[in-house]
Every structure is written in C-alpha cells, then in structure tokens.
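A single protein chain has been removed from this complex, and every other one stays in its place.
Then we have chain A:
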Amino acid sequence: MITRILLLLLILLMGPQGFAAESYLDVTAPTSGKMKLAIAPTTALSGTVAGDARELPELFGFDLGIAGPFEIAPTEAGGTLLLKSAYGVQGDTAILECRLVDQVLNREVIAKRYSGRLKDLRRMGHAFSDEVLRVLTGEKGPFTGKIAYVSKASGNKEIFIMDYDGRNPQRLTNNGSINLYPDFAPSGKEIIYTSYKKGNPDLYRRELFTGQEARVSARSGLNAMGVFSQDGNKIALVLSKDGNSEIYQMSRDGKELVRLTNNHAIDVSPAWSPDGSRIAFVSDRLGKPQLFVMDANGGNLRRLTTNGAYNVTPRWSPKGNRIVYARKEGGFQIYAINPDGTGDTQLTKVGSNEHPRYSPDGRFIVFSSTRDGGEGLYLMRADGSGQTRISPDRAQNTHPTWSVNW
C-alpha cells in the first residue's frame, strides 16, 4: 500500500495537471485504505499565533477527518502526510500559508498561500481542505460551501445560513411568520423558500448578497417545496391552486407554469435528477406515501420504493446514481436507493432522522436528527459512515441544504 501511495504521489508531483484527476483514492468508498495524515500546530509567520489561528489544526482535522480518505494521526511523526500551516497578519490582512508534505518522500505535495480579512481565516482553512481533496482524490472538497436551514432559534421558523461545520450561523429571514424549505440556486448566490409572511404559503427567491427578494409564486394555496434544476433555469414545486397538491415546474421567475401530475392524491417533495431529465417525488396515490419517478415533462411515471409503508423526501445525488430519502418506521430513518429501485440501503439507525440532502460533491449527506434530543443538524458520508453533529446551537434546526463552494 505504501509503495502504491508513493508511486502515485510521484506521478502527482511529476506529471502534468491531468494526472491529479487520476485519483488513487477511491472517492466512492472513502472508508477503505485510509492514509495517515498528521496535522502540525499552526505556527506564526511573525510574532505569536493569534487566538483564532490556534483553532486551525482542529478545523483541518474536522474537515479531512470527516472527508473519509484520511485517518488523523495523533502525532506528527505518525503521519504519512503532514499538514502544516503558518499564520500572520499584515495590517488588516490575514495571511495563511498551508503545505501538505509527504513525510516519506520528504516532498511538498501542495503549497498554498491565502490572504484576506481577519474574519475570513476559517474560510481560508476550509479552502485548503478543499484543495487537499482536489489534489489527492481528483475532486475538490465542499468545505467552503454554506448550509442553509430552518431554525426556531428566534422562536418561530426562520431561514438561517451557516458554515458547513456549524460555525458562523446567520439569520437570513426576519419576518416572524413561518419560513420553510430553503433551496440554493446552483450558483449558491440565491435561495428560494416558502414563507407565510403575507398570509398564504408563497414562494420567494432571495439574493443572498443584496437581500433583494421577489415573490415568484403566490398562487392560491400551497406554493411550497421549491427546488432549482441543476442549470438554475427552472423550479419544480408543489402548488394546490387546482384543488389539491400537484407537482409543477416553472421558470425561475415563476412563469411558464407546467403541470406534471394530475390526480386526487397528495403529490409533494419534487427532486430533480442532476441532468434535469427526471423528477422524483412523493405520492400517496396508492394509499400511503411512496417515492415515484417521472420524466421532467410528467411522462413515464413509475414507482420507485416498494419496501416500507411510508417513504418521503427524495433527493437525487449530484452524480445521479443514488436517491436518498426518509422512511417512517416509528420515527424516520434515512435510506438511499438506486434510481432503478435496486440497492435500497439503510443509512441511519439512531433517533429519528429526516430531510436528507447530498453535499454538492456527493461525498456527504446532511440531515436532521433527534438523536441528541430536540431536532439538530448532522452530516454523514454518503455511505452512512462518520455521522457527526454540526448544529450550531440547541434550537430546533431542520431542512439543511448545502451550497456549492462560495
């Protein structure tokens, strides 16, 4: 194994950029063949290390530990790889230099220098974690993405946003009503959500950087569970303007409405396939809520789940090969299934677990769980391993959704 790693590291070091994408770590089976990674204390570029920078080794350990390919070594000498960081301040600018060193070959694998505002230090650290995964697995990490979620921290349900690891929670909405179902645009720069702030549950689209907002669907009844297609041009959602809940798609400004389901049953929770060709959703047309898949024009309908009496909230993986969902069996547990109905696999067992969604790179699933009392936010690898609490506080936090890297 060591020989293989060394050989491949040599290829990485010597070869052109293309070789980096030839991953020698299997991203889809992150728990096998872990590399030992040691993380050195952050040193000072000049003077002493400021308080925030002392948290960096813990940040790297959390990011790269949860990532899957690495086992974090307890001592510097114990790592095949050693991650080193040095921090300094020049005026208002923070500087962070990060290196990943192969201790066997005594060679640097990655060297990066980041600069920015003092308060962006953690973001710089996450950016290096993203980069470590890019170089070593061929696919960038998602750690500079944000997670939007629904929180009752202020008493009622408002939309919040936080770093993926639960740091830096910020309230986005402040209207005192009920705010639900946040979904990021593929750009990561906008969210859509449903709010009762004008009485009816209407769909709003909000630009995160300016706070500017448009009410994109205010039809009679539900305007709920909106989700952007992968190209950002369409929104699938639930409307009940025709008397009962049906799945529709429309343009991102709420026009060009197309009805996709048409029956007396409940149809909710649409989820796009990443190529935009299909939509998974929940319907109780056969008696109890089950997952169905249809073409994005409403045709070619077929039932997806046959196990379990109550299956809900499907979300397609970014690579299109899995659909994660929640099954009610007493409380809820999270399962994943292939889009053809094979490979149905249980991922959670402790507490009641709902609202699963993949990270943009597909490595992780975020979800809400009652396992520690109350409802909090958690993440796990796509295979169910590494389940970790990320909730920023003890408030009821649900419906997490992970943006692309900012």
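Everything that follows uses one rule, which is that contacts are C-beta pairs under 8 Å (C-beta built on N, C-alpha and C of every residue); 3 or more make two chains touch, one makes a residue touch a chain; residues count from 1.
In the analysis below, contacts and distances are computed from a predicted model.
One chain of this complex is left out of the view, and of "ATP synthase subunit a", "ABC-2 type transport system ATP-binding protein", "Peptidoglycan-associated lipoprotein" or "Histidine kinase/HSP90-like ATPase domain-containing protein", the protein name its UniProt record gives is "Peptidoglycan-associated lipoprotein". From the set A:Arg117, A:Lys319, A:Lys349 or A:Arg394, the residue in touch with the chain omitted from the display is A:Arg117, counting the whole complex. If you put the hidden chain back, the residue from A:Pro289, A:Gly376 or A:Pro392 that touches it is A:Pro289.
Of the listed positions A:Ala53, A:Ile192 or A:Leu208, the one in contact with the omitted chain in the full complex is A:Leu208. In the complete complex, the residue from A:Thr42, A:Ser151, A:Ser245 or A:Ser359 that touches the missing chain is A:Ser245. Where chain A meets the omitted chain, the residues involved are 12-14, 17, 20, 93, 97, 99, 101, 106-117, 119-120, 123-124, 127, 131, 134-135, 144, 157, 170, 173-178, 180-181, 188-189, 196-201, 208-213, 215, 221-222, 224-225, 238, 240, 243-245, 266-269, 282, 284, 288-289, 310, 312-313, 326, 328, 332, 354, 398, 405-406.
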